[in-house]
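First, the structure itself, so that you have it in front of you.
Missing here is one protein chain; the remaining ones are kept as they sit in the complex.
Showing chain A:
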Amino acid sequence: MLSEGSSFMKGVFLGGLFCLVLSLLSSFSPSTESGPEDLHHHHHVMAPSKDELTRFSDSRMQELINQVRVSCIIMVQPKLIVYWATAVDTWSKHCDKAVFYTSEPSKALEAVDLNEKDDWARLRKALRHAYETAGDLRWFFIAKATTFAIIENLKYLVLAKDPSQPFYLGSAMKSGELEYVTYDSGIVLSYEALKRLVNVFQDEDKCPERGRALWKLSEDKQLAVCLKYTGVFAENGEDAHGKGLFNSNSVETLIKDSMKDNPNNVVEGCCSDMAVTFNGMSPSQMQVMMFGVYRLRPYGHDHLDSLVFLPPEGSDND
């Protein structure tokens, strides 16, 4: 009797183990829930998981929602007027404050004209202006005219992060020893990071306004150098599964790549559900994105999100 019982139990155990092994083998996918910490080559900031958010009390959640307000700094030029107009008409309406800084004045659209031809100097002036006029806004998002952003997903990413700590995030790349956030896919700075940056602008040795004549670094790398002096380092913005949220390419380019690399799982292998930015989308496609992100959905698929963002006033394409 005992030997039969133990044979039975051995059978159950082995059967279950076999099944587990089979299913793990067949569903093995490279993305993991919470990856091992040091296998990343860079620092990263991950969006909160559903579980993390449910741990907050309702009042704490409301505090966080009120605190996570974003000031958008959008660098434009008249030669990109259609992109500029599209940014005005689309995603920038979801910023708590959106200010356009231009290289030259335009009769068609309003912007802060910093009267500065040099790209790096102009960016510095824009950042200083944004810092001085921040009011009670504590998160800053720097974009180009060709960027498309989903501000709600940015808020979700930084929701539980303290803006009085230095945060500098986006799509983090490495150039030699320097780790920097690429400009194309948008740059996020917390209030503390911006404060330190504006302070180090005054140091002509560490952070010169006119780049040294021989080699001119791109603005995003210059930004990284200056921030590094203040002890602020670039971090890669990722979703709860480790997928990058900031994209330097358009959705179409990413899907095209995915059709080649993951032909059997094109959409899942492409981009995060909570993506924050894309770059290089045409103005028409940005209108399609507004429809796709803020309106189009399949009836009956309800997400039980832990917080609510209301639609902006006076807008009809979201």
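Keep this in mind: contacts are C-beta pairs under 8 Å (C-beta built on N, C-alpha and C of every residue); 3 or more make two chains touch, one makes a residue touch a chain; residues count from 1.
The definition used in the following text is that contacts and distances are computed from a predicted model.
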| item | value |
| --- | --- |
| Among "Signal peptidase complex catalytic subunit SEC11", "GTP cyclohydrolase 1", "Lipoyl amidotransferase LIPT1, mitochondrial" or "Glycoprotein-N-acetylgalactosamine 3-beta-galactosyltransferase 1", the UniProt name of the subunit that does not appear here | "Glycoprotein-N-acetylgalactosamine 3-beta-galactosyltransferase 1" |
| Sole residue of A:R60, A:K79, A:R210 or A:R295 that reaches the chain not shown, by the stated touch rule | A:R295 |
| Sole contact to the chain not displayed, among A:Q67, A:S218, A:N249 or A:Q285 | A:Q285 |
| Among A:Q77, A:T102, A:N153 or A:Q222, residue touching the chain not depicted | A:N153 |
| Chain A residues touching the omitted chain (full complex) | 3-20, 23, 89, 94, 150-153, 155-156, 251-252, 255-256, 258-259, 264, 266-268, 270-271, 273-275, 284-285, 287-289, 291-303, 305-311, 316-318 |
